[in-house]
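The complex appears here minus one protein chain, its other protein chains still in place.
Right after this comes chain A.
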């Protein structure tokens, strides 16, 4: 067993999850591949969305993968950082909008 929870070399082995459940694994990777194809959104736009989500879900594998994917697609570092901020803004917004719940509750309980 590895001494840490995350090992960069494990990313290469992602495909192996199929070995323990072939049907679900195959379905997942087919779906995954299809999602990132050129569609109503360009593959480039989807790569930036994936990068933002990777940060929000704090997945180190995904951050490595989609930083590299962005480089491969010619995405600039400024575009990448703006995508991360878009993710961070939604994440902090999601926290702050709960402030309204807090305010409501405060008002309800106060005389």
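The rule is simple: a contact is a pair of C-beta atoms (placed from the backbone, for glycine too) under 8 Å apart; a residue touches a chain by one contact, two chains touch by 3 or more; residues count from 1.
Criterion: contacts and distances are computed from a predicted model.
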Absent chain [UniProt protein name; select from "ABC transporter permease", "Arsenosugar biosynthesis radical SAM protein ArsS", "Ribosome-dependent ATPase" or "Quinol oxidase subunit 4"]: "Arsenosugar biosynthesis radical SAM protein ArsS"
Residue of A:17, A:35, A:57 or A:71 in touch with the missing chain, whole complex considered: A:71
Omitted-chain contact residue, chosen from A:12, A:85 or A:98: A:12
Selected from A:21, A:42 or A:104 as touching the chain missing from the view: A:42
Missing-chain contacts mapped onto chain A: 12, 38, 42-44, 68, 71-74, 76
